[in-house]
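Below is one structure, written out as structure tokens; the observations come after it.
Apart from one protein chain that is not included, each protein chain of the complex appears where it belongs.
Labels run A, B and C following the written order; every chain starts at residue 1.
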Amino acid sequence: MFAGLFGKRDLLLPVTLLGLAAALGVSAMSLSTGDAGWGTQYTSMFSFDKYAQSFTAITLTSVLLLAGMSSWGFRTLNSSLGDHYALILFSLCGAVCMFSFTNLVMLFIGIEILSIPLYVLAGSRRDDLASNEAALKYFLMGAFATGILLFGMTLVYGSTGTFNTAAIGAAVERGVASPGMLKMGILLLVVGLSFKVSAVPFHFWAPDVYQGSPNTVTAFMATAVKTAGFAAFYRLFSTSFLGVNEFWSVGIAAIAGLTMTLSNFTAIFQTEFKRMMAYSSISHAGYLMMAILVAGQPGSAGAILLYMLTYSIATICAFSAYIVVAEPNGDGSFAAFNGLSKKQPLVALVMALSMLSLAGIPPLAGFFGKYFLFSTVMQQYPWLVVIAVINSAVSVYYYLKVIIAMYFTKEENTYEVLIPSSIRWVMVAGVVIITLLTVLPGNIFGLI
Amino acid sequence: MLEIIKTVPIEYYLLYSTVLFCIGVFGVLTRRNAIIVLMCVELMLNAVNLLLAAFSTYLGDAQGQIMVFFIMVVAAAEAAVGLGILVMIYRNTKSTDISLLDRLRN
Amino acid sequence: MVGIIGAGSLLASFLLTVMCLNQVGASGPIQSTLYHFMSIDRLSLDFGFLVDQLSVWMMMIITGVGFLIHVYSIGYMHDDEGFYKFFAYLNLFVFSMLLLVMGDNFLMLFFGWEGVGLCSYLLIGFWYTNRDYGTAARKAFIMNRVGDLGLLLGMFFIIKTFGSLAYKDVFAQLAGADPAMVTVICLLLFVGAMGKSAQIPLYTWLPDAMAGPTPVSALIHAATMVTAGVYLVTRCNGLFSMSPDAMHVVAIVGLVTAVFTAIIGLRQNDIKKVLAYSTVSQLGLMFLSLGMGAYVSAMFHVTTHAFFKALLFLSAGSVIHGMGGEQDIRNMGGLRKYMPVTFWVFLIGTFAISGFPLLSGFFSKDEIFANTYAHGGAIWWAMASVSAVLTAVYMCRLLYVTFFGEFRGTEEQRHHIHESPSVMTIPLMVLAVLSVVGGLLNTPHFMHLPGSQWMAHWLAGNGVNGTPIVPMAEVHLSASTEWSLMSFTTALALLVIVALYFVYGKVANLPVSDQKQTGFTKVVANKFYVDELYNSLFVKPTEALSKFLYQYADIQGVDGVVNGVGTGVSKLGAIFRRLQNGNIEYYLIGMVVGAALLFLTIFI
Partner (left out) sequence: MSFLLIIVPLIASALLLLARPSGVRQIALAVGVVNFAISIFAAYSALYDGTVNHETNIAWIEQAGIRFSVGMDGIGILMILLTNLLTPLIILSSQSQRIDNEPRYYGLVLMMVAALNGVFLSTDGMLFYIFYELALIPIYFICAIWGGENRIRVTLKFFIYTFVGSLFMLVSLLYLYLKTPGTHSFAWTDLVNVQLSTVEAIWVMLGFFFAFAVKMPVFPFHTWQPDTYVTSPTGGTMLLSGIMLKMGVYGAIRWMIPMTPEAWHTLTPYFMALAVTGIVYASIIAVKQSDFKRLIAYSSIAHVGLIAAGVMAWNKMGLQGSLIQMLNHGINVVGLFFVVDLIERRLGTRTLRQMGGIAKVAPRFAVLFMIIMLGAVAVPLTNGFPGEFLLLNGVWQYNNWLGAIAGLTIIFGAVYMLRAYGMAMFGETNAETAEFTDLDGRETAVLGIVAALVLVLGFFPNIILQLTDGTVNRILGSVQF
């Protein structure tokens, strides 16, 4: 993390990768041994339980791939390269806090550790007005949302008298003296967290920020950050607020339905790949919101985990394919992909697999993500599943646009597409993971 | 001291903080200068801090006050980053009007 | 070589048929199952054969007449480039026709039924480079299919009622069957028969079918295939006898067809068309007979008709052959001199069909009339007699216009005219002999001639169920009534023959009425515009509907809805997209409004 200080530019990536791999190794090991980890000593703040471990593992996997991608994605950066890695890793620390918190204070701190580096990262292309704009939008709205979140936390604290999530849960079960305040607090929390996971109508920042940020950062935001947001959302609601779930489930259900519908329909109109991916990311948030609805049900946490993993891997693969096509040529529209299957079959294949996976077309991994999610929700909210199903049908349309450009469009552009070896490795690794998830999705689902 | 504070009912604190918070929100919504918007956000955070301190006192629980400190620290960091971003933007656009930035849309 | 194989195979099957005939005569029906075709639960359908008195009778006609026609074809089709194909089709036809009559169940009958339809299609469209012939072939096939649908549905009812399609099982259970159901079955079977045997309203294909080579017309569209309907009803006589209503329908359709098409035949000028309408008319008579319960008479008429109509067609073919393809009788005349053999056999054929005493047609028609009088009464009989008279009229007109008077064709044709080779004339002569003596197969008992009711006794032999295959018709008429009926119709026929000789035979040129057609004559010459009627009733609306459904219902209607869903989705998307206008203030307001709406849930 501090290697940049020594100006050892070449060492940065290996160190980062090593560190991430080591962390992944540790979390995987503790997962397999069932070890509660070192979290026991900090139970009032953290609990590094199975839930946290598995989410950490999948996030580390994503970030590992992202880091591989970044070696090329950040190639133009010189002095600030070390800062970038450091910021990403800081942000990752925040994410881990959000996976493992047992206290609202830690949740708040995790979110801030996650977000503040992101504000910087979003604006990291200082001379690019789009990047500036993205940073400002993200920052202002993020700060605003933080305020709302904090107000919510305060009200919950006021009504239950504690920040400890388990204790809150117990208090909510018992019933509190001022239920109105509690309800208000919960709703404000919903607003704040919905902002983080970019659920409608708190999603407005997402398309603009995704589009304006540097590609690698966008990929990071769309994957690891979103994972952290949902993991925290789920963790909080499943431990603390199950007692009054009839109350908040109405709002969440409405948000879920709105999110997927609005984002999918809007995505149809996009001509820029990155912006399309932003809406796609919002739509996935919509599906995932359904999992919050059934928080506490057996399998719901596993469903989020699997969904997040399949979604993250596919998104990273898609972005890695996107940057090799779009960055050198400065064209991020779908037309940039025309005839790609002839020029670079591997890139086209990776992109096609990612798109089909994101669309949830069997037998690709994304389907199983959706499947587990939908089947968990089905029992309680069949009508919501039907909306989700219709929406995934709509989503097929824009995902296929890329495939159509790559495989079926006869007129070709003159862009030259080269694959750097690091990206190639990311792609291969991504495809291998997608394949593994396709064959054995149950193993991930069963982790929690 | 505690007794003095507790002579004011908690509802008053609640109301007062809420009003303060809403003023912040209102400011964020209506002002177009980024710096003022930032200040309004700070106002929202301070409303929260005040309420937290009040709750903490009434509940006789220290956690709330700890939280206040965390919030203050984080708010400072946030403000630093925010101002940095503003400086960067000002350099590029010579303006801090947030409504001028709408190149990213649709 | 092709011809020898083609005709030789027919000769072989004729000889085999004769052997069968002997065996059936000696030891009753022969049954054999080739293999199991298919079975669904209890319903078991075999590829099985049943050769009993009725089928062997039909087989004799098919193979016998078929053989003669094959031989004739060797000469007739000699110069055609599709010579080999012609014999292939012709043999395929005989195969199908034998399947039809030899099958031991309705499914086998249906196989043959459709098979002969197919061969008819192939042979009508034999000269496929002519699009009109192709159209005629299609018309034949499709009209037959209409009938086939009836037959098929009839079979479904049989399956439902009797649980089997085998003749043996069906006819054994007749006693317990529901009469209403039997009526339905009979009517549906009769629809099939109407299609195949060209009865009103499904008769218009047969005249068009004359587009095929003439031997085909002789074999398929006169002697054998078109009589399949008669065979079907005769085979199912047990069923039909249970349903007076169905019988009534059969009789009416037969009678109307007989008279109506005979009228059309009066004003046709194409030598083959006249014969075609004559065939339809004769088939009508057969159905009249069936409707009267006189199954044997119908079969008898099938037999004699096979002889003289094949003879007529083949000699017409000989004429066409000699004239180099000319078919319009207005361009003929006086051919007697050029083609003596053809003339004489044609004369015999004409007299036979007109009911000239002691020729085959005389006996078979007389039986039908006697039965009609006995079962239907005087009016039916009178109507039938009208058709007989009309038959005599158009046949004699044909004969006289073609062979008498002066030649009216071109000089070129006059040079071309020649008598046909012996490979064609010999079959003609054999058929002529048969047309003369064929009547002896079943002479009326009151005349005490040799062969008195021989055929009736033969067909009344016991079938596989041990009951008579075709029960003898009971005619309760005194000999004197029969004599007088016979004398009356015969006298009428003779009168016509003589009278028309003076109208057509004696004159050099055609009467004016045959050249210029006005008023009712014109309507008749145009076949009462039935084709046009069908065209505007069925063909045109279907085609228009087809275009309409495709253009409007399918592309704009159904597909329009599907595409409309897509358009709706994107319209909605366009609206949603405007929410994202890029301005932070709006975004923040959006968030707050969203949050406010969320707070409303507190009050739910």
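The rule is short, and it goes like this: contacts are C-beta pairs under 8 Å (C-beta built on N, C-alpha and C of every residue); 3 or more make two chains touch, one makes a residue touch a chain.
Source: prediction; values computed, not measured.
In the complete complex, the chain left out here touches which of the visible ones?
A, C
Among C:Val146, C:Ile252, C:Leu358 or C:Leu572, which residue is in contact with the omitted chain in the full complex?
Only one of C:Val146, C:Ile252, C:Leu358 or C:Leu572 touches the chain omitted from view, namely C:Val146.
Of A:Phe265, A:Phe319, A:Phe372 or A:Tyr415, which sits in contact with the chain we cannot see?
Of all options in A:Phe265, A:Phe319, A:Phe372 or A:Tyr415, contact with the hidden chain holds for A:Phe372.
Looking at A:Val176, A:Ile316, A:Val385 or A:Val417, which residue reaches the missing chain?
A:Val385
Write the list of chain C residues that the hidden chain touches.
35-41, 47, 107, 110-111, 113-115, 118, 121, 125, 128-131, 134-135, 137-138, 141-142, 145-146, 148-149, 152-153, 156, 159-160, 542-543, 545-547, 549-550, 553-554, 558-559, 561-563, 566
For chain A, which positions touch the chain that isn't shown here?
Contact residues on chain A toward the absent chain are 299, 302, 356, 361-363, 367-368, 371-372, 374-375, 378-379, 382, 385-386, 389-390, 392-393, 396-397, 400, 404, 407-409, 440-442, 445-446.
The definition used in the following text is that only the chains that are shown with their structure count from here on.
Counting C-beta pairs in contact, does B-C beat A-C or the other way around?
Between A-C and B-C, contacts are more numerous in A-C.
With chain centres defined as C-alpha means, what is the inter-centre distance between chain A and chain B in Å?
Between these chains, centre-to-centre, one finds 27 Å.
Between chain A and chain C, what is the gap in Å from one C-alpha centre to the other?
Spacing between the chain centres: roughly 78 Å.
In chain B, which residues are in touch with two or more of the other chains?
Within chain B, the residues that touch at least two other chains are 25, 28, 98, 101, 103-106.
Can you list the chain A residues in contact with two or more other chains?
In chain A, residues 136-137, 140, 144, 148, 207-208, 269 touch at least two other chains, as defined above.
Give the list of chain C residues in touch with chain B in this complex.
Touch list, chain C to chain B: 577, 580-585, 588-589, 592.
Quick one: in the complex, what on chain C touches chain A?
569-570, 572-574, 576-577, 579-580, 582, 584, 586-588, 590-591, 593-595, 597-599, 601-602, 604
For the complex, give me every residue of chain B touching chain A.
Interface residues on the chain B side: 10, 14, 17, 21, 24-25, 28, 34, 37-38, 41, 44-45, 47-48, 51-52, 55, 59, 61, 63-64, 66-67, 70-71, 74, 77-78, 81-82, 84-86, 88-89, 92-93, 98, 101, 103-106.
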